[in-house]
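What you see is the complex with one protein chain gone and the rest in place.
Take a look at chain A:
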Amino acid sequence: MATMTITSGTAPAKRRVGVLAGLEHTATLAWRNLVQIKHNPMELMDLSIQPVMFLLLFTYVFGGQMSGSTHAYLNFALAGIIVQNGLFATLSTAVGLNNDIQKGVFDRLRSLPIARSAPLAGRVAADLVKQLWSMLLMLGIGVALGFRPHSAVGVLGAAALMLVFALAMSWLSVLIGMLASSPEKVQMMAFVVMFPLTFSSSAFVSPSTMPGWMQAWVKVNPVTSLVDAMRALLDGGPLAASLTHTLLWAAALAAVFFPLALRAYQRRT
């Protein structure tokens, strides 16, 4: 074959995407993931109705039996319900990314001259916004049902802590999203891992009523320290130990899964 080299004088040899442009790409893709909600009633269910439903069911079905009054149980359990919902929500990152890969949207985005990290960062950012929305909704309904937060600073702290932990967890979610063969598998995984993980903690009942072996597990379960810290921030009580544990766990999760997730992502990119 005749070989021809075309030298192009005008095109720059390499086109790196600037930081500012990269942030704009991320913002556009975050917008994309949020505006989807408008056209997808199912997602609105996940984000709004499901959290509220759990809040109402736990409070009014279990409340009287657990704590003698629904009001007392609401004060105890609100932190646990928020944490459970928040941890389940981190898996929507995996489902969304996996969906984009399977549907070919990911290829379309990667064929555009945009920052390589933008599709990932946009998804994670949008999921944190959704996370915040669900949490504020549950807090709002909680207050309407009679929950009185310990302090305004405590509420802000609880929200921030939940977001930090969710961000750390989202890298595990990214990894799952990159590796899973279908969004349905991701959802199944969410159910069999997240359900026992969140229930075998201090989220809904005091661990002191559980058998010894279970208590041993509950004590080391990171969900327990997260719930305890959130409960302390929302409802008062000792905070230092549980907060330290939670932040250490978040750091450890991020340290393990951020590099793994990024490597899996780069393999695809």
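As a working rule, a residue touches a chain if its C-beta (ideal position, glycine included) is under 8 Å from a C-beta of that chain, and two chains touch if they have at least 3 such contacts; residues count from 1.
Keep in mind that, in the parts below, contacts and distances are computed from a predicted model.
The listed choices are "OB-fold domain-containing protein", "Lysophospholipase L1-like esterase", "Cytochrome C biogenesis protein" or "ABC-type xenobiotic transporter"; the UniProt protein name belonging to the chain that is not shown reads "ABC-type xenobiotic transporter". Across A:114, A:139 or A:190, the single residue that touches the chain missing here is A:114. The hidden chain makes contact, of the residues A:52, A:72 or A:105, with A:105.
In the full complex, chain A contacts the hidden chain through residues 1, 3-4, 6-8, 11-17, 21, 24-25, 28-29, 31-32, 35-36, 39-40, 103-105, 107-114, 118.
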